[in-house]
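Heads up, the thing below is written out as structure tokens.
What follows is chain A.
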Amino acid sequence: MVIYLKAGGELRTKLKPDVDDYTRRVETEAGKALKDILTGIGINPAFVAFAFKDGQMKRLDYVPLDGDVITLQPPVSGG
Partner candidate 1 sequence: MANGLAGKTMRINLSTGAIRSFPTDEELYRRWHGGRGITAKILYDEVPRDAAPLGPKNIFIINSGIMSGCFIPAGSKVEFGSVSPLTNGPGDSNMGGHLGPTLKFAGYDMIIFEDVSPKPVYLFIDNETVELRDASGYWGLKSLDCEKKLKEDLGEDFEIATIGPAGENGVLFSCITHDFGRQAGRTGQGAVMGSKKLKAIAVRGNKSIHVNDLAALRKQVTEIMLRTQKHPNMIPWQKYGTAFFIQWSNANACIPAYNFQTTYYEDIDKIDGDQLVEKCLISHKACFGCWMNCGKYTKAVIPGKPEVHLEGPEYETGSLCGSNLGMKDINHVAYINWLLDNLGMDSMSGGGVIAFAMECFQRGLITEADLEGQTLKWGSVDDVEHFLDMVAHRRGIGDWFAGGTKRAAAKIGRGSEKFAMQVKGQEFSGYDGRWAPGMLLSYMTADIGAHHNRSWTITVDMAEGRERVEGRAKIVVYLQHIRPLFDTWCICRLFWGELDITPEEIVESLNHITGWGVSVQEVLRTSEMIWNLNRCHYIERNRNIGRTFDYPPARSWEDKIPSGPGQGKGLSLAQIDQMLDEYYAARGWDTSGNPTRALLEDLGLGYAADRLEKSGFLGKPIPGGIPPVRGEKYKPKAF
Partner candidate 2 sequence: MRIKVNREKCTGCRLCLQICAIEHFKEINPKKAALRIEAKFPDPGKYRPFVCTQCGKCAEVCPENAISRVASSAYIVDQDKCTNCGVCIPACPVGVVFQHPDHDFVIICNFCMLCTELCNTGAIVKWEKAASLEAKEA
């Protein structure tokens, strides 16, 4: 299945967007948790504060569905 991950900041560099400035298309197996998907594409989940989908915060143990567009929010740099 395919999901779309979006990120800004330093996470974006690691994400290597290929759809637009912020978005990367990722092919993955169904049933895999987001944190494992991230590890699989070289992103350390510790550097993701949380995931955001359809206006809702998701933990990194969320299991994405086909077609999900998920924003990866980096930690705020203090405040």
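A word on the picks: all candidates are chains of the complex that A comes from, given by their letters.
Keep this in mind: contacts are C-beta pairs under 8 Å (C-beta built on N, C-alpha and C of every residue); 3 or more make two chains touch, one makes a residue touch a chain; residues count from 1.
Just so you know, these numbers come straight off a predicted model, no measurement behind them.
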**Request:** Can you tell which one of 1 or 2 makes contact with chain A in this complex?
**Result:** 1
**Request:** Over in the complex, which chain A residues touch candidate 1? Could you list them?
**Result:** 6-10, 12-14, 21-22, 43-44, 46-47, 49-50, 52, 55, 57, 59, 71-79
